[in-house]
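Before we start, here is the structure in question, set down as structure tokens.
All protein chains but one are shown in place.
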């Protein structure tokens, strides 16, 4: 099975310290939103990012493709929708969308390519793939 | 002229608050580094990002492609190399590399696609293109 | 009336990007939590921080006293409790506590002294004081 039917949704709200001088959420902050949503997703299926690290496995981002469509502003509520897909033997790709709740507008569309590192080498993340129904 | 001969270099150093629980610079922080290098580049050729905003023009990122090759760690010094390219009538693309000084290793390779917004519409950023010798 | 009976509570959860290399929430991030809680408090009583700024009034922090008791870690949920007090004619003091939900332990105890600036001068923030029942 190449494509996971699992979809994770996390609702968040813009915090004023995340805005920059243009009065919009700074580009780097969307990376924070996306990362938090991925970690919550993993956590919900039983994979704790912090515990992974303590166990000697580090999930790392190796490539990010992010399309910024519209800008979130002060007070905006939004949902981060995340689905996953396996690519090759070693990669898990997270497809993520940030959607503004007020009007369901697409703010950000992203593909985040990740790998799992153990003792400085990429390893097949079997236990994560299983939890995400990608195997 | 499709490719600019101008190259900007900015040397920076990792700050410990930029590290995450894995002991490496968090992915979102590289976006900060890249943004700061772009703003310094623009500033050096006479385009001030803050003044642009006050004048009613907002330079915005519309797409980011980032390859994470290796991870910066506590104390690492690095240089951000930036060159620019025009794409179509409305876009300026910044090609950016983050290189660790100690061994000249490539940490991050990025293409940042930007547009200039005036009164909610994309406009041809003539004065920026001129300063960057892209016109 | 010197002390406001109003108490605001905001529940939040640690996000992994907020942790530093010690695996604990970085000290500066508590400032983010406290600020967000103050803005939500103000918003709930009808004072929008962003709108204040657009109207030419800037609420600014002039002094922060923060006692760090214990450290929040990955996955911790917590509540920020905020009460307010007037000090002198020009200052509003926010007393804020961050309490870990799992065991009700006190993580942070803070007093944040704020003033309201209009045209570069401190002004008596009548409309805010009224909304907070401090007048």
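Note that the chains are named A, B and C in the order they appear, and that numbering of residues resets to 1 at the start of each chain.
Keep this in mind: a contact is a pair of C-beta atoms (placed from the backbone, for glycine too) under 8 Å apart; a residue touches a chain by one contact, two chains touch by 3 or more.
Model, not experiment: these values are computed from the prediction.
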| note | The omitted chain touches A, B, C
| note | By the document's definition of touch, the residue of C:53, C:81 or C:118 touching the omitted chain is C:53
| request: Determine and list the chain C residues touching the chain excluded from the picture. | output: 21-22, 26-29, 31-32, 35, 50, 53, 58, 60-68, 71
| task | For chain A, enumerate the residues touching the unshown chain of the complex. | result | 16-17, 19-21, 23, 26, 28, 74
| Hey, which chain B residues sit against the chain that's not shown? | 15-17, 19, 23, 32, 35-36, 39, 43, 48-50, 73-75
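Just so we're on the same page, only the chains that are shown with their structure count from here on.
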| Can you name the chain that lies farthest from chain B, using the mean of each chain's Cα atoms as its centre? | C
| query | Interface overlap for chain A and chain B, more than half of numbers shared or less than half: same or different? | reply | same
| said: Just to be sure I understand: the centre of a chain is the mean of its C-alpha atoms, right? Then which chain's centre is nearest the mean of all of them? | reply: A
| Between chain B and chain C, what is the separation of their C-alpha centroids in Å? | 33
| note | Cα centre of chain A to Cα centre of chain C, whole Å, reads 29
| request: Just give me the whole-number Å value for how far the CA centre of chain A lies from that of chain B. | output: 23
| task | List, in ascending order, every residue of chain A touching at least 2 other chains. | result | 32, 35, 50
